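Right, chain A next:
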Amino acid sequence: MHSYVTISQADRRPMYLQIIEQIRHRIAVGDWKAGDELPSIRALAVDTQVSVITVKRAYLELEREGVIVTRQGKASFVAENVDLGSQLRREELDQHLAAAAQIGRELALTPEELIERLRVQMAEG
Partner candidate 1 sequence: MTDLAIELEGVAKAFRFFALSDVSLTLPCGQIMGLVGPNGAGKSTLIRILMSLIHQDRGQVRVLGRSMPEEQVAAKWQVGYVSEDMRLYGFGTLGWHMKFVASIYPSWDAPYAQTLLKRFNLRTEQQIRSLSHGERAKATLLLMLARRPRLLLLDEPTTGLDPVARHEMLIELMDVLRDERRAILFSSHNTQDVEQISDQITFIDRGRIIDSSDKETFIEHWRRLKLEVPAGVTLPTFAGVVDLEVSGRIATVTTNAHSDDLVRAYVNAGAAVHEIQRMTLEEIFVANVMASRKERAS
Partner candidate 2 sequence: MSRSVVTRLILKDFYLQWPTLAGSLLLGFASLALALFGGGPITFYVGSVSFLCVLILLNVLLVGSSVAQEKKDRVMLFVLSLPVSTTQYAVAKLISSLLAFLVPFCLLGAAALLVIALTPIPHGLMPLTAAVMMYVCLYFCIFLAVALAGDSALWNTVVIIFGNVTINFLIAWLLSRPSVAVAAKGPVAIWPPEILASLAVEILGSLLALAAALLIITRKKDFL
């Protein structure tokens, strides 16, 4: 029995976010293709040793984002036409921006000052 998902204790992000990210990753690398059935919430919870409620939350979130589809209230499938590529990258971008915002706060920069610096960076690239 292999774990589809592993929770890291060193990762300070909430568990449901870790699950979401790993499921998206599996889809992104092609392990789970459009139309494939995901493990049931309970099965994933047991295999990963994470609360059912946390997996449920992750699945609900993924469904909200259109990454998966739940049919008949029981089984979940990878959504057709899922375009994760750019979505993953956008997530990555958000993470970097969050880090930049944090530093900006510590330096007591205004959003405008931060945007100006970003403009400089984009112009250079």
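These made the cut because all candidates are chains of the complex that A comes from, given by their letters.
One rule holds for everything that comes next: a contact is a pair of C-beta atoms (placed from the backbone, for glycine too) under 8 Å apart; a residue touches a chain by one contact, two chains touch by 3 or more; residues count from 1.
Owing to the predicted nature of the structure, the values given are computational and were not obtained by experimental measurement.
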Complex member touching chain A, one of 1 or 2: 1
Interfacial residue positions of chain A with respect to candidate 1 in the complex: 7, 9, 12, 14-16, 42-43, 45-46, 49-54, 57, 102, 105-106
